[in-house]
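Heads up, one of the protein chains got dropped from this complex, but the rest are sitting where they should.
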Amino acid sequence: MKTLSFGLKFTASALALGLAAPANADTLRLLTWGGYAPENVIEMFEAETGHTVEVTTSNNEEMIAKLRATGGGGFDLAQPSQDRIAGPQEEFGIYKPMDLSKIDAALFIPSMLEATKANTTVSGEVYGVPHVWGTDGLVLNTAEAASIKDYTDLCSDEVAGKVSYRMRRPTLIGFAFSMGMDPFEAYADEAAYTEMLSKVEETLIACKPNVKTYWSGGDELMGLVRSGEVVAAMAWDTGGWKLNEDNADVTFVAPASGALGWIDTFVIPAKGQADDAAYAWINFVMKPEVAAMITESAGNFTASQGADEFVSDALKARYQASFPQEAVDNIKWYPPVPAGLEALEGAVLDRVQAAR
Amino acid sequence: MTASTLPDLECDCLTKHFGASVAVDDVSFSVPAGSFFSVLGPSGCGKTTIMRMIAGFLEPTSGDIRIKGRSVLDVPPNKRPVNMVFQHLALFPMMNIADNIGYGLRRKGMAKGEIARKVDEVLDRIGLPGIGTRRVDELSGGQKQRVAIARCMVLEPDVLLLDEPLGALDLKLREHMKIELKALQAAFDTTFVYITHDQSEALVMSDQIAVMNTGRFEQMGTARDLYYRPQTAFVAGFVGDANRWQGRVIRAEGEALEIKTDGGLILRGVGPGRGLGIGDKAEVFVRPEAIRLAENTAQLSHFDTQISGHVSTILFNGAASRVIVADASGAEIEVTLPQSGEFAHLSRGMTVHIGWSGEQGNCFAAQGR
Partner (left out) sequence: MLCRAGAVTRMRAGQKLGLILLLTPLLLWLSLLIIIPHIDLFLLSLRERVGVRQYETSLANYTTILTEPLYMVTFARTAIMSILATALTLLIAFPVSYYIAKMVRGRARSVLFLMCLIPFWVSELVRTFGWMILLRESGVISGLLQWAGLAAGPVEMLYNDASIMVGLVYTSMLFMVVPLVTTLDSLDDAVIEAGYDLGGSGPSILREIVIPHAVPGIVSGSIVVFMLSLGNYLTPTMLGGKDSLWFTQMIYSQFIVRFNWELGAAFGFMLLVLSSLIVWVVLRMTGQTLEKTMG
């Protein structure tokens, strides 16, 4: 009987799918980060809407490079950070304006939605809505690196040879804040920004002997910290929280100059072919209970209104330990990166990498 | 013994085992200075193993090798006073002709000018002056051959070993090189030890030939000895062509024997000192040129073996033409076709008579009973 009923159900759903297909069943090609589209969420979404989801995981730079290579084709929904939308859009035109009427605004934390919309507006059109947010800060082994309070402390003798950070722009920004400057202020003024960068460059080159290695992938950093080869690193909050599960001494600490806040968004590539499915996915994953599932999977909180109460207590506890209220208030949110700024930063990063 | 009568090369009870198999079995011989010595045998008989032991690439299991009276067993190949011309010559393709020939001299540490002079001299002697700057692959087969010999001779070795060096040449050139090699040997006045499976090479060039089979020397002697007085059935069969029958001895009078072959023919033969008696199994060898061809039996009356038959095949090959005669029982006998012209009209199926004298039938005890 069981088999029979299963068979019947299967036929019924296949029929339903088959009939529904011409109307709205699409394949959603999703370009996202690891953990943002967990298997259980995809299954629920496919069952509910009839769309199928193909996931490609990537990072900010590769997402933009991929979309640029195809002129915004090959994917139907992408998730770059909110500061990387306006610049590439102006430069390469790889996104489509969002049809905000198709998005259920009530699902979003209003302040975050408004901020993201403001940051991703180009020529009066909104290109992105927020999804997951988190911060860059310090991952410390508190037993061995208790004195580290800020990025510049990574250069102290106490942790010599046991430090790691990335050779990417967040490192430049973080060090600049920690050195008492405001890089976001200088974004608009190329001369000031260049001057600021040269100071950061000097510091980073002087700091180089302290560094064990520059990490490039999350797993690499995890390995370094777990083995004890690195006791202080600049990294994402989730990395610290994950390590905390294994070793209570290791955790994420918001630096004194403020953690750097990022928001990963939803954008629709210029040549996306399944916009309906894309909007359906956005509205689906922003439901509080689904958003909580994504938080469990990715480790970061979402811009979904009311999702917090569905999140496990352990995660909430880690979050609260890392972020007392004043630390939350002190988060420096990335403003949009003006186009062309990366070239300046790139030259600095190259010189630091090459320095001996 | 004085130094001049000392043989250039002596091998004493030379034996070589490869695991369980015996490649060379208790071989002894000596080669007098200035002579041309050949080892003739089918492939796999162990002749190359002997040569490689003399050159120093293989160590004998037992026995001794002496060159000019001194044992060379402890001397590595690059220090032995012997040189080798390899089967495929093994000229150095990365060097020009002069460098090939000068290689050994350079290794001896000779001065550059001296080397150049010696190389020119030896090129003159092999009749190829002025080819020093040519590349190896620009030479013809015969030229390479001579260069390979010159490359060894310039070192003035006591013994020159040659490992079937004519094998890769075409027939015409091979015939020519046989004569040339002999002449070169005479010109350099060096002891040559030559290895071949080609009996005609050995017969034409050698002063002494050893016939080798399954690791042993069957017979050693001059070319004539081997051809006319083979001492074993193997030598009789291997050196030169022969008709061969198997049968039993039915009469024995001193050295003269009468043999009935398995096919029923009655043949006369001799087996000097081989102890063949009535009833023994025997093999009889008769060379095609020892058989006389006639149109009627009367011409053959003085032969004690006479057979009549018909021509089954004519093998025309100029001076070496032959006729195959089939007797009544169908057994085939090869007979040399006389070049006098009297048999020019011979054709297939014609009846002919053949005969030979008893001493031309060489008898050996056959293996097995």
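In this document, chain identifiers A and B correspond to the written order of the chains, with residue numbering beginning at 1 in each.
In this text, a contact is a pair of C-beta atoms (placed from the backbone, for glycine too) under 8 Å apart; a residue touches a chain by one contact, two chains touch by 3 or more.
Quantities reported herein were computed from a predicted structural model and do not represent experimental measurements.
**Student:** Of the chains that are displayed, which are in contact with the missing one across the whole complex?
**Tutor:** A, B
**Student:** Pick from B:Thr49, B:Asn83, B:Thr196 or B:Thr305: which residue touches the chain that isn't shown?
**Tutor:** Spelled out, the listed residue whose C-beta touches the missing chain is B:Asn83.
**Student:** Can you work out which residue in A:Asp249, A:Asp275, A:Glu296 or A:Glu342 touches the chain that's missing from view?
**Tutor:** For the chain that is not drawn, the touching residue is A:Glu342.
**Student:** If the missing chain were put back, which residues of chain B would it touch?
**Tutor:** Against the left-out chain, chain B lists 55-57, 76-79, 82-84, 86-88, 90-95, 103-104, 107-108, 151-152, 155.
**Student:** Could you pull out which residues of chain A are in touch with the chain that's been left out?
**Tutor:** Per the touch rule, chain A residues meeting the hidden chain are 61-62, 64-65, 68, 88, 90-93, 161, 168, 208, 211-214, 216, 227-229, 339-340, 342-343, 345-347, 349-351, 353-354, 356.
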